[in-house]
Each structure stands twice: as structure tokens, then as C-alpha cells.
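The complex is shown incomplete by one protein chain, all other protein chains being positioned as in the whole.
Naming follows writing order (A, B and C), and every chain is counted from residue 1.
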Amino acid sequence: MSRLRPGETCRVDFSRPLEFSFLGREMTGYAGDTVASALYGAGVRIFGRSLKYHRPRGLYSMEGESANTFMSIDGVPNECAETTELRAGMAIEPQNVRGDPGRDRFGFLDAFDRLMPAGFYYHLFHRPYALWPLFQSGLRRMAGTGVLDPGAEYRNGVRTERYLNADVAVIGGGPAGMAAALAAGESGLRVCLFERRGRLGGQMTWRVRDFEGEPLYRRAGALAARVRAAENVNVFTRSPVTGVWGENLVTGFAVGTEDDPFRECHWECRATTVVVAAGCMDRPLVFNHNDRPGVMQVGTAWRLARTYGVRPGKSVAFSVADDLGLEAAIDLDDMGVRIRFIADARESGQQGPEVFDALCDRAIPFFPGCAVSRAVGRKRVRGCVLRSLKGGRSRRFRCDLLVANAGMQPRIGILATAKARLAYCTHTHGYQPTELPPGVFVAGSMTGLRDPRSIEASGRVAGYGVAEWCGGRLKSVAGARAPAREAEALPGPGAGCGIIHAPAIGRGAKAFVDLDEDGTYKNVKESIARGLDVPELAKRFAGFGLGPGQYRVAGQNLAMIMADLRGDPVETAHPTTVRPPLGAPSLATLAGPGHDVHKRTPLHSELAGRGAVFRRAGAWQRARHFGDDPSCRDEIRNVRTNVGVLDSSPLGKFRIHGPDALNALQRVYMSDMSKARPGRCKYSAMCNDMGQLMDDGVVVAEGPGDYYFTTSSARAGDTVEWFRFHTRHDDWDYNLVNLTDVLGSLNIAGPNARRVLERLTRDNVSNQAFPYLACRRITVGDGVEARCLRLGFVGELSFELHAPASYVPYLWDLVMEAGADFGIRPFGLEAQNCLRAEKGHVIIGMESEQRVTLTDIGMGWMWDREDTVSKKVGAPALRACDRQPGRLNLVGLRVEEGAKAPRDGTLVVDGDKIVGYVCTTRSSDTLGWQYGLALVHREHAFPGRRIHLCHEEAPGQRVTSTAFVMSPHFYDPRGERLRS
Amino acid sequence: MTFRLTCPVCGKRDVYEFTFGGQERGPRPEQDGLSAEEHFRWTQFRLIPNEPQEEWWYHGQGCGVWFRTTRDPGTNREVR
Amino acid sequence: MTPQASGRPRAFRRSPCSFDSKPAETELRGGWTVVLRYEGEDGHPGPRLVDLSHRRRWDFQDSGVAALRPMGLAVPERFGEVGAHGPLVINRMNRTQVAIWHLGTGPLPDTPEETGFTETTDGHCLLAFVGDGVPEVLEHLTALDLFDPARAAPFLTQGPVLHVPCQVVTFAPDLVVMTLARGYGKTFAEAVLASGAIAGLRPGGERVFQRAFAEGKRFS
Partner (left out) sequence: MSWLRPRRLWRPAPLERHYEFVIIGGGIHGLATAYYLARTHGIESVAVLESHYIGFGGSGRNTAIVRANQRTVENVRLYEEGLKLWPVLTDELDFNLMFFNCGTLNLGHSEAAMNGIRMLASTHNLVGVKSEVLDPQQCAEVIPGLDLSDRPAFPIHGGLYHPPGGIVRHDAVVWGLAKGASARGVHIHQGCEVQGIDTSDGRVTGVRTSLGSIGCDRLGIMAGGYGSAVAAMLGIELPIHPLTIQAMVTHPFKPFLHTAFSSGAYHVYANQTLKGEIATGAHMDPQVNYTNDATAYYLKHQAEALVELMPALRGVRFMRIWSGLADMTPDMAPIMEGELGYEGLYLDAGWGYFGFKSGPVAGKYMAQYMASGERPEILAPFRLGRFLENRYSGETAAVMKYGHWD
């Protein structure tokens, strides 16, 4: 096998082989491998096929910078082979290819690129239009990469979420990030350090170059040990950052190892300050056929060898543009990898002296001022053409691996999401921040630093800078200036390489600017020719940076190439907007454990025990009906003829007290609330400023400046907000207490309700002592004191008991025991809905909507028209719309018997005009006919009018019926039953 | 860009803990002689230039207090 | 609104939440069945979740609250401050409002006659997080900064935990107590135990809280 033994930098444990399969073939990797390194180690070179041209693609990056190596792993599509750690037994399949990616039946598309210029589909396939759907479905099938099974649930492993608070979030666990974390931690700050790889140290973990007497990886290891031991520093590895959001909210996710109790953990860290030390990545060199398997980044080849112990190639060509690239080539040479040549896009003399000396010590052909202009070989690299940047000379070489870049570029993604202002720096030839958001600091190699001491020192400077920013929290700022002085004495940012692309670009070959979307240099030219001449438009037109790798591969190159093609100076180039999330998190991880936290009434288990079918109503889970009859006929009949009990606990219940309590009530309720009396329920409603009904309920005076009131269940959560909002300028002295959860409530309703209540209490509940709309305190059972309200929402004699929630199950037992002889039974929301509708009582949101006011739905009687001093919310609107023609009004309907009955939502029509709709309609056993509550235009809203109804029962099946308009108070219109 | 608001009771908190209550526009107008048009304008019509405005927020997930703050709709940041 | 039990002692009252663990020791107190200890609880250093919903609590509001002494307690001067006075804890919620919780083992006062008082015992689920590892458990549940070293414990934080508005009092890194609307109690506690499980969270009886609270007073 092609494994090396690289020594201490290696993180692969060769004593622990892991079996896995690729395309059904058994293969072996080792603990510590990623899927990509294991595949490469097992000899796989072609990892998949590209999106548009189906070109073979191989391992290019190690950090998921392109979708080349996306695989289906254990059935999960689009998993990134480069960053996914290998586990035993993984079943791995390539994507966007049938069978072996080495033999792909769509490979011929590569030859047809001339027919597919940027945005070609906008100019094709639409004539004749009838054929378009056919083309479209073909295009659709060609697009996309992974295959998702919509029937699968992908419930692999535990997902958790974690919320952190920190003074400093350090992003990047390289030497700069570690130094920053240590400095900040020493200052007494709470530090969270996030590193996307499995261990700390960044690129130092694979660099063996001797520095101040020890190899770099050991220096990094020592730093990492200090960070791990630091008291205030919380280290998160395998934790890519997905973005820095407003005011330094840092988000990301942690990938668990087999020892962790989670598979992935979504985390959010609210930090006062952020140190971004995200490091650098290769800037791709754009040359002809730069996408061939066997063309890879410097870091990729280097890490294959040093971190994973995989021989990256047998005969390797290097075309690089900075010292790090040279160091990599030298190191590979030292490991016994044959280096064919090293080309450096920089001129002779621009190399660092140490690395240049090392180069001279070795017999590697070195070509300054040159770059690779073409990769040779179809399915994998077999050679390359080297050219001088000044033009002219070219030379062909054989090789099986071509390591190429245009130097290093800073990883700007995190800074961009943090909204730092970035500009092209003509010294480092990368984007550098010109303006940082408050509390954001930058350190390390992304600032252009190359000297290891400078990199560490910049971290320390950032760490102390952060400490200073956090101010008061500091244990000591003493010495904060010293690191800055120290750093100034060290080498500053190194000069970068401004090469835009390789020479002889595009001549009869594709040169890729974006790998995911197969975006070529030629496509950039075509975009410009179409007038889509800035990166942001080219991105939309030709797809640059729209694939899974996003901006990473295309970003800086696209901007530089466009500026170059337009003839603008390179520093005017603006890359496309970097959008989060940076390391794509899975929806499973973002969704987290997915707890459904909702409210349950004190009687939930009692109701469940009686066969309740629950529905979500706002925050609550409530019983809709009992048993298996959703129409609730028995529940309804039992209330009408006997007695039923409803768990009405979610009802909003409040206390308002204080000198201005009445003023507040007058403001929000439409009635004259000064008429609220002790022992008496005053019914009223609240409107918004448009006169639309918002809420209704009763108010009971409890004492001077002290009231108890109820709201609808849906509004309970908004009531305090509403009161305070509409009195916010008044400086009134009143207090609200939300008793909704304090008190449970039971509504005992039906002609036998009093007889049940009599068995529960020794208090006098006769009609004389306890008339309709009275409110009394009664003692129930073994001394439970309850508020009892005699109301009639369902149209029957009914008593509503409000008692402390913890007693309500006990109360329920008493009620069911007392009612047993009568055959008491619970009823649910649907029965209540039918009962109240028969009575003509509205439910907000069912018989009211945006277009209707309180008066429109027949409740205008409660509005105190004379009152203008309270500035009642909604009163001006009611006044304005009082006699306005063309409004919708609430009416009752008696449906004529016919073949098909209307249903809720049925339209009221006049010819082909819609003049209203039916809100609620039921066939009533009580009435013996079908009634309806409808909102219809005022012109049709008079009793006796015959109207037409129609609705769509099933596709193509229109049901029509007729009805007579009548008063909505169908049942007991004079309220005798309520008062009995 | 998740921003934070300074609750006078609880301090800086994530904006998603709050309810937006709209621009500050003074107390409710007196109702005597208030025309329908004046009322509906006051209720719904707003001038929203791209510059800081004083507005109301309610800390519904926290202390339950309405407060005023000045925020720039061009940056979503509080202006002190 | 305090019901008086007459006759034989009976478990009239039900807590908003219940745990699956098997109680090892219980006590009937004021109509509540209080679990003092769960089976297999001993020797577990924490973290533990304790249901304290049976402990009495009051809401007190008055525009002049700062100058008053509800139940004889000094009102903490600043919002978010918590006063610990024997068995009682008083939380300053805002300009006009305090919450008073009876958490300790000392005397249990009656609801005073003043208008400003409302007993809210039945309005909440009251949960305590006790023992080693409490901060990590809470990191799984809320973005609130419940262990801000800049604040002197005990302190009050009002904000969302698992999206539910809560009143949270941090006594110490190993003792945090919170209230939330009673209706959420059951599903909230289930979610807390499920999310806390990876940090070792288990149900605990009242006794483990009592011990911690007695110690916790050192922080006040």
C-alpha cells in the first residue's frame, strides 16, 4: 500500500485498521483517517464526476472546499469525504455518476462545452414552448449531486445543542488562536476556543521544520498542552464555526467522536469579543485542466503525507507561489517522495533565504518566474506543461501529481460574516480587513504573517487587546503593552504573489475558476460579454461560488480575474458576498433534540384516561373530543339534556389592582367598566385600533381598585403586553397578575349542573342566591375554596369553577363522583364549539376576521358610545365604520335541506359573485336542522333573505345549497335556559 | 444579523426575546373631533426614512416591561 | 385563596411535573406528596433535578415597592438582585414587582392582607438544579448567562429556557432554582431530563436540595 511512516506528526494509528467499503469493494483505512485520506490511501484517485461536464474529479482540498469529494456515506448524501472521520463499516458511494467514477456514461458532455457557454439555458429550450417541460425535466435530472431518499429519516445519532457565554470567542486553534486564548485566559476572561479540526495547532501540526531548536509541530504541541490546562479556556475541537452574527454571536457545530455522547452538537456562543485566527488556504492556480484528478493543493499533498501517512504521488510537480509551498516540496522530498520540479510564480530572489538555501541543498529542478500552464492526462494527471510567466518558453514534464497554487489567501469567510470591511491588499495579495466591527480582532497568518514567532505574538497581542476591551473584568492589564512592543520587533506580513492566472490560459482547454459549478475562465469572459460584469452578477449568471464550496475556491480568483478582464486595477476587485453558514450544518443538527415543550392542563391525564383526542390550541394541548366520534353528538346531547363538564383551564385569568386599574380597564374594554360590580360578571370585549375584535371575557370587581377578569385562552399570553402597550404614555399606577396557570377551571354545564354542584358544596347555589352572571366564592369538598362564575357560553345553565391548579384533579374527582348518578361526562372543544354556535356566540378568529369590526358581528351593543375620555382602543374605528355600506356582517343561516350540506368555509354567492362565507355550520340534533354562522355583505344580511352557498367538496365536485338568513341566536334566543 | 437590545431591567438581550412595538408617536390623540381619516392615519401610516428612530419594545420573554429605545433601521443597532 | 384541609390528611394536590424514577422516601405535606429521596440517588454527585413546585410563592406588586418591606423583607435595591432571608428568598423583578419564594425549612408565613400580594404557588412549576455539572446541563437548555462572574450570587435572570419564559435564581454554580408557567411543567421537565441526560442529569428528591440550599446561603 502507499502508506508512509511519517513519525510524530501522524495522527493515523496503523495498529487499528478500519474496514469500509467503496462502491461495494472492501477497503481498509486506519483510525484517525478521514474518508478521503483512507480512499486515497487505498488507491482511489477519481472520487466523483463534476456537475456540468461530468469530468472526473479527485482529491483537491482537505477541508471540503469543493464538492469534488462529496460522497454518499451510509446512505446519507453529500457528505464531505475530506472532513468526515472514517468509522469502521462505512458504506461509501460516489455521487453524480453511475457506477465507477472512472467510467461515466455522461463523460461525453465534456466535449460539448462549446455548446454550453455561461447561462446558455436562458437562450435555449423555450421554442416551441410546448417542448420546454421535456427539456426542463432533463435539465433537472442532470443537476444536483447527491441522491436523497424522501422516505428515509436519517436519524443517525444523538443531536444536542449547547449555548455558551464568553468574554472571548477565539476562532481557530492554530498558534495565533492558542496564544490569544492563553493571553485572554490569563487575564481572567472566560474564553471559548473553536477549532474545526480534530486537534489544536493548525498547520504547525504537520510542519517539521526546525524553529528555534525544535520542530514546529512540537512547539504547537506544547502550546496546545498549555491551552488544554488553562483554567478559563474552554476548548472545542471538531467544531467548525458557521458564522459570526450581530454583536458577536458565534455559531457552529461540534462533531462527536465515538467517545462523545452525541453525534453532532449545534452550539451558539454569545461572546463580548471575537478573535479571528482562521489562518490561510491555498489560492487555486487557474490553469488549463486544473481540475484533473492529481491536481491538488499544497496543504492537501503535505497533509496526506505528514498527517495521514499516505504517499500523495510517485512523481510530483510543484507550481507554487510562496515559501510555504517550497517548504512543503522540500519536506516531501525529505520523506522520499520524488519531486519532479518546483516552479515558483515569484521571481528569483523573492524566496526566503532559509528555504532557498534548503532548496539549493537538494537536487530539485527549480524554476522561478514560472507556473504550470496545463495538466496533461485525461482521467488523471500524467504530466504537465511549465511556462515562463513572461511568455515564450514552455516545457513538458511527466508526473502523476501536480501540486499547484497561486500562493496562500486568508480565510476571510468568518470576517465577512462578521461584516468586517475587507479590501485587497497589494502587499500580501489577499483581502485584509480595513474596518473591524466592535470587539472583533484578527490574528495569525490570515493577516499575512509568515514567521512563526510573529504569528504567535499576534495572537498574544489580540488576547491582551481583548482583555483591554473587556475592561472591568480584568485581573491585570499590566504588561498588555509588552506583547505589542514585542510583536513590532518581529517580521511583519510577508509579500504575497499577485499572479492572476497561469499563462496561455484557455487555449483549447478548460481552466476552472469554480470546481463545483464547472465555472471556467471562458465563462467569466462570457458573463462580462453579456453585461453581467461584476462578480455578484457572474455568480448568479454562471453559478460561480453557488455550489457547496461556496466562495472558497472561486472567491478571490473570480474577483481578480474579472477586474483583470475589465482592465481595472486588481485592488478594485470585490469578491462576492460570503454568506453563512460557513461549514454546512445538517438540518438534523440545527434542529437539535427537537423537544416539543407545550402546556398541559392540570387534568391532562384524567382527560387522556377518558379517551380524549388532543389538539394543539396555542401553547396548550387540549381535548378536542372524547372517544371516536369527531362530530361529538353524544357529548352535545348530554350537555343539552343532562350535564357535561369541560376542562376550560387554559382560559386567561388575571388580577388587576391599583389606583388606576379602572382607567386601564376603561382603555382596553369597549364597555363602561365602571359598572363592574362585586359578585357580578361584567361581559365585555377588547378591540384593536381598527375596531376588530381581539378578545372577550368577564370582569368582576373584587374590592376597591381590585378586579378579576378572564380572557380567551388564545389571548392570555398577550394580555399584559396589550394593557401595558395601550397605556404606555399614561403613567398609570396599576398592577397585573397573570393567574392563567395559577387557577385551573372546570365548566359544569347542562340542566343538571346545579344538582351536581349542590352535591359538591354546602354553599347556597340556588337560582335566587346564585343567579345568572353572578360570581361567588364557594367551598368544595374537603375545603377547597373556588371562585364560581355562572356563565352560559354553551347556552345552558352552567357554573365555571376556578380553583388553584394543584387542586383541580381532586376537584375533578369530586365532580365526576357527584355527577355519576346523572351520567355526567366530559365534553371537549368541538362540542363546546357546536353548543356555542347553536347559541350564536362567536369565537374570535372563527366568526371574526380582519375585515369586520365589533359592530359588524353584532356585538356593538357592548360599546359605550358616550365615552370619549377613556380613549377606548378601537372606539374611533367603530364610530367611523358604524353605518358604512359594503361591510361584512355576521348572520345566522338556516340551511335548506338538500342533497349535500355546506361545510365550514363554504362560500356565499350571488350569481358568480362571492358575497360572503360560512364560518361555522353544523347539522344540529338540538335544532333538528342545519344552522350556520356566516359573514355576508350587509346588502344580503337581513332576516328572511334566501342565499346561495357553494363549495368545492372534491376536485371538480362543486356542492351548492341554499339557506335563509336569520338571527344567529338559534337556540334559546331569550336566554331562559341560562337563567333557569 | 441577530442584534441585541438593552432592556432597562435585564440588560442586553437577544432581540428574539422582545416584541416590536413600532415607532414612538406620542400619546393617543384626544378623541373629541378626531376624524376617521386622522385616526386611521395615526394608526397605520408611518414615515420611515432610513435613519434612527425612537421605538417601543416589550421584553415578553423576560421581565415583561415596555421600554423605548432608539435604533437605526439601516444597521439594526441601538443608537445611544 | 388558601384551601384548608379538614379531616384526615390526604394528597389533594398535584405537582405540575412528575419524574419516572421510583421514590424511596416521601412525605405528605399540606396536601402534597413530597418526594424526599429517589431510589438509587445516593452517591450520585449531581447534577440533579428537583421538583419544588409545592413550595409556596407570592407575587407582590406596588408602584412604591422599593420603599416597602413585603413580609418584613427588605426589597433588593436593583433589578435582578435577590435577597435571601432565612427560608425566604425575595427577587426584584422590575420597578414595581418582587417575587417571594419559601425555599428553606424555616417558618411558612401566611399570605399577608395587603392588596399587593397574590399567592402564585399554583401558577408555576418550580425546579431546582443541584450538584456538580449544573452549568453544563443549563448550557444545553438556555442561552442565558446564568453564571456571569461579574454578578454577585444569588442573582435573578428573567428570560427563556427551552423557549419558555423563566425566572431563574443562581445561588451557586451547583445550585440554580427556576420557575416557569405551570402548564409547561410536565413537558418542560421531560425535555430538561432528556437534554440533561448527556451531562448526567437525574431526578433528585427534596432533601438534596435542602442540603444544598442550607450550604448555598454562604453565597448570599
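Keep in mind that, in the parts below, a residue touches a chain if its C-beta (ideal position, glycine included) is under 8 Å from a C-beta of that chain, and two chains touch if they have at least 3 such contacts.
All figures in this text were calculated on a predicted structure; none of them were measured in a lab.
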item: Touching partners, among the displayed chains, of the absent chain; value: A, B
item: Among A:P410, A:P575 or A:G691, residue touching the chain not depicted; value: A:G691
item: Among A:P569, A:G845 or A:P943, residue touching the chain not depicted; value: A:G845
item: Interface with the unshown chain - residue positions in chain B; value: 1-3, 14-16, 19-23, 36-37, 40-41, 43-50, 55-56, 71, 73-76
item: Those residues of chain A which, in the complete complex, touch the missing chain; value: 51, 67, 70, 76-78, 114-115, 117-118, 120-127, 129, 132-133, 136, 139-141, 143-155, 242-243, 245-246, 249, 251, 266, 268, 525-526, 529-532, 534, 536-537, 540-541, 543, 546-548, 550, 577, 579-581, 584-592, 594, 596, 598, 615-616, 688-694, 718, 725, 830, 845-846, 848-851, 853, 877, 880-881, 884, 886, 903-907, 909, 912, 914, 917, 950-952, 954-955, 958
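Heads up, the rule we're going with is that only the chains that are shown with their structure count from here on.
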item: Centre-of-Cα separation between chain B and chain A, whole angstrom; value: 26
item: Sequence positions of chain C contacting 2 or more other chains; value: 143
item: Chain B, residues touching no fewer than two other chains; value: 14, 60, 64-65
item: Complex contacts: residues of chain A adjacent to chain C; value: 158, 160-165, 190, 261-262, 268, 270, 472-473, 593, 595-602, 604, 619-620, 649-650, 655, 657-658, 703, 705-706, 733, 735, 737-743, 782-785, 803-810
item: Parts of chain C lying in touch with chain B, wherever the complex brings them together; value: 79-80, 93-95, 143, 157-160, 165
item: Chain B residues touching chain A - in the complex, by the definition given at the top; value: 1-4, 12, 14, 19, 21, 26-32, 34, 36, 39-40, 43, 56, 58, 60, 64-66, 76
